[in-house]
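Complex shown without one protein chain; remaining protein chains in place.
We call the chains A, B and C, going by the order they appear; numbering starts again at 1 in every chain.
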Amino acid sequence: MSLYQLSKFLYEINRDPAIQARFRANPQSALEGYDLTDEERGAILEPDIGLLYVLGVNGQILMHYAAFHGIEWSDYLQRMRDGIKRHGPVRAGLYAMTTSLDEKVSS
Amino acid sequence: MSLYQLSKFLYEINRDPAIQARFRANPQSALEGYDLTDEERGAILEPDIGLLYVLGVNGQILMHYAAFHGIEWSDYLQRMRDGIKRHGPVRAGLYAMTTSLDEKVSS
Amino acid sequence: MSLAFVGICSHAPGITGRADRADPAHRDQFYAALGRLREAVDAAKPDALMIVAAEHFANFFMNNMPAFAIGMGEKYEGPIEDPDWLKIKPRVVQGAPDLSRRLISSVMQSVDTAYAEEWRFDHGIMVPLHFLDPDNKYKVIPANINCQGPPLTPLHRAWAFGEAIRAAADALPERIALICTGGISHWPATPDSGKINEAWDREFLDRWARQDRAAMLSYTDAETYRDAGQGGFEIRTFIAAAGAARGKGEIWHYRAIPIFAVGCTVGVMEIV
Partner (left out) sequence: MSLAFVGICSHAPGITGRADRADPAHRDQFYAALGRLREAVDAAKPDALMIVAAEHFANFFMNNMPAFAIGMGEKYEGPIEDPDWLKIKPRVVQGAPDLSRRLISSVMQSVDTAYAEEWRFDHGIMVPLHFLDPDNKYKVIPANINCQGPPLTPLHRAWAFGEAIRAAADALPERIALICTGGISHWPATPDSGKINEAWDREFLDRWARQDRAAMLSYTDAETYRDAGQGGFEIRTFIAAAGAARGKGEIWHYRAIPIFAVGCTVGVMEIV
């Protein structure tokens, strides 16, 4: 359930200004009620966009969370690439179908 | 959209202790963000269970809202009956298919 | 390997919540029939229990009302109602996410089910589970048919849902026991709560037991609402059972128990 819970938190903060405000005031408390591993919790709080990508979060959800943290578009893309270098290939979700970084082109 | 918005508020307060707490602290503020008529707003705040029934709220939603206000089961049923006497037949939703009170048996 | 068992039973909060207000002899006969159903499920040695229910605005609302939904969660919780009111203790139910995913993918070839990675069970699933899995030992796959918010799922699609579950289960290595739960006639949570149209119920159950597809699918929603109340829309779950099993049905128990607000039904159907 963990990727689901992780994705759900990001989905909900993306679309709900009240959760965004709560996160800004007290990040830990905004995570209450989500069943997360320590690694997931840390990736959210840091935020470690690369690790979130490696954990399997869909880009259609992740890009809005990056924007919430003021991360500019090109930087967002680079953080995902760096995440794979640091943490290895995507572990779960749709992008786990991806095999290697070298196959990919970027822009 | 009004019966939808009315039903949605009741659906959400039924299943979310945070909304229940907000309603207890400040009923008006719990209604913010719902597009309600004055009649609907008044029926929620009173609470006028009979009027909510006449407005078309489904009993599967309404009974939990009545319980939230401490209204006992037999009283809940009686309030719906009284609502029809006072406000006329059900105006919208599934129960608008109902024709007259006399056709019905109760227990 | 197969669909290993198909049964039907009633659900209603009063069955557990108002147990002490029923005629003890009537209540105990009904409970005994549910116990017999539990033993039959156990004897089928299922790897998972699939429960097709008709939930009551606990998880699904008109902001996104699926005609069908199947759970794909690792675990579920219930009851969503006050446990003291329902007199069913909270439990965490183990899901079967991988099995669910394979089942859903197969069902989707012919029926466009929604899937749900979380689900808070209401009495529609908790009452059957309370009797059929008292030890909370089974992995559960919850499913839902929209019997609540019009436009309701058409009856012939509920049949197709049963057929799709059958085809999916037969292609899986696991053994699935299917329980479909609905109320037949009743007027839940309305001024007519407690009303039961026993003649209508017996006629429907007869059509069901003799596997008369055309007769089961011939009700219009307006007729059902008039004769069997909003609760009558839940015949969709029994129709899905018939679409899955395709054999003759056997009604083990039927009695109108007004304080339970439903005609209390237990039955099984031969899988052919």
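FYI, a residue touches a chain if its C-beta (ideal position, glycine included) is under 8 Å from a C-beta of that chain, and two chains touch if they have at least 3 such contacts.
Owing to the predicted nature of the structure, the values given are computational and were not obtained by experimental measurement.
Engineer: Of the listed residues C:19, C:40 or C:65, which contacts the missing chain in the full complex?
Structural biologist: Selected residue, touching the omitted chain: C:65.
Engineer: From the listed residues C:57, C:115 or C:252, report the one that touches the chain absent from this view.
Structural biologist: C:115
Engineer: Can you work out which residue in C:104, C:125 or C:242 touches the chain that's missing from view?
Structural biologist: Per the contact definition at the top, the residue touching the missing chain is C:104.
Engineer: Considering the whole complex, not just the chains shown, which residues of chain A touch the missing one?
Structural biologist: So the residues of chain A touching the unseen chain are 4, 7-8, 11, 14-15, 53, 58-64, 67, 77, 80-81, 84, 94-95, 97, 101, 104-107.
Engineer: For chain C, which residues touch the unseen chain?
Structural biologist: Residues in contact with the chain left out: 59-60, 62-69, 72, 101, 104-105, 108-109, 111-118, 151, 153-154, 156-157.
Everything that follows uses one rule, which is that only the chains that are shown with their structure count from here on.
Engineer: Quick one: report the Å distance separating chain A from chain B, using the average Cα coordinate of each chain.
Structural biologist: Using C-alpha averages as centres, the distance is 41 Å.
Engineer: What are the residue numbers in chain A that touch two or more other chains?
Structural biologist: As it turns out, chain A has no residue touching two or more other chains.
Engineer: Using the touch definition from the top, which residues of chain C touch two or more other chains?
Structural biologist: In chain C, no residue touches two or more other chains.
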